[in-house]
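Data block below; observations after.
Left out: one protein chain. Kept in place: all the others.
Just so it is clear, A and B label the chains in written order, and each chain counts residues from 1 on its own.
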Amino acid sequence: MADDSQRNFRSVYYEKVGFRGVEEKKSLEILLKDDRLDIEKLCTFSQRFPLPSMYRILVWKVLLGIIPPHHESHALVMKYRKEQYWDIHHALHVIRFINDSTPQVDVFLRIHQLESGKLPRSLAFPLEPEDEVFLAIAKAMEEMVEDPIECYWLVSCFVNQLNSKHKDSLQQLPKILEQYLNIEDNRLLMHLKACAAMSKLPYDLWFKKCFAGCLPESSLQRVWDKVISGSCKILVFVAVEILLTFKMKIIALNTAEKITQFLENIPQDNTDAIVSKAVDLWRTHCGTPAHSV
Amino acid sequence: YLEDVKIQARGQLQAVESRYKAQKRITQAFELEILDLFGRLEKSSLLKKLEDDKTEAAE
Partner (left out) sequence: YLEDVKIQARGQLQAVESRYKAQKRITQAFELEILDLFGRLEKSSLLKKLEDDKTEAAE
C-alpha cells in the first residue's frame, strides 16, 4: 500500500512537472508484453492513468473483448472479425440497405442492426433513439480510429457494453450528478432548480452518448478510457466540471431551454482542462479508481 | 498452463461463433427480403392483370 501511494504521488508529480506518462508508458509496455494479457491489470492501469495514444486502440480492443487475452490468437481472431464484417457488409449490399455512397457511420449502424437482429423492414423507417446514440458514438470513434473494420468493432462493442454492463448505472447518473453538484456548488444547483433546468439537462448527450458530439475527440478519448475500463461514474464528474467551468455563463441564463441549448454546444477550447479536472474530482470523491464503478 | 490453453481456445471459439451467428442473421434477413420481394412481385402482376382486364373491357 505504501508503495502504491508513493507511486501515485510520483506520477502526480511527473504530471505536474511535465514528465507525464514516462513511467506509466513503461509499465503499460511491460503489461502488454505478457503472452496472455491480464485484463484486470489493464483495467486498473487505464482507470489510473491516461492511455498513451499509441496503445489506446489496442487496450480498448482487449478490454472490449474484440481480441482475446492471448497474443498468439490476435491475428486469427482479427481475421474472423474481418470476415464477419465483410459478410454482413456484402449482405446489406444485396438487400440494398447500403450502396457505395452510403456514409461510413450509416454502414456501421446497419451492420450493427443486422447483427443484433434489429434491422428495420425498410430503409425508410425512422431511426430509433438508440440508433442516434450509435451514430453519435460512431462519428466520434471515426475520428479516433483509422481502420474502418477496427472502428466498427470498437463502436459496436462499446455500445453493447453500455447497454449491458452499464445499463443500470447509467440510469442513476442524473441523480448522482445532482448529489455531487450539491456538494461542489450548491448555489449553482439552486439556480438550475429555480430555472427548472435540472430535469432538462442534456442527459442523453452526456450519459447515453458519453459526450460524443459534445467534447472534441482528443478530450473525449480520455473520458472513454475510464468508461471502457469499467467506470461510467466518470461521466458524472465531467458533467459537474462542465457546469462549474461555465458557471458564470449559466447563472446569466434564466430559462431551462437557454441553459440546455448552451450546454449542448459548449465552447471547445477548454475541454482538456475540463476532463483533467473531472478526473481529479472523480478521484477525490471515489477514492482509488480501480475499485469504483 | 492447462487453464491457459483453455482460455486461449475459448477466445478463438467466441470469435468463430460470433461469425457463425452473424451468418445466421444474414440468412434470416435474406429470408424476409425474399418474402417481401415475392409479395411485391405478386402485387405488381396482379395490378397488371387488373389493368389488362380494364383495357379489354374498355375495348
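Operating definition for what follows: contacts are C-beta pairs under 8 Å (C-beta built on N, C-alpha and C of every residue); 3 or more make two chains touch, one makes a residue touch a chain.
Just so it is clear, the model here is predicted, and its values are computed rather than measured.
Trainee: Given the full complex, what residues of chain B touch the hidden partner chain?
Mentor: Chain B touches the chain not shown through residues 1-2, 5-6, 8-9, 12-13, 16-17, 19-20, 23-24, 26-27, 30-31, 33-34, 37-38, 40-41, 44-45, 47-48, 51, 55.
Trainee: Which chain A residues would touch the chain omitted from the figure, given the whole complex?
Mentor: Output for chain A: 87, 91, 94-96.
Note that in this section only the chains that are shown with their structure count from here on.
Trainee: For chain A and chain B, what's the span in angstrom between their mean Cα positions?
Mentor: Their C-alpha centroids are separated by 34 Å.
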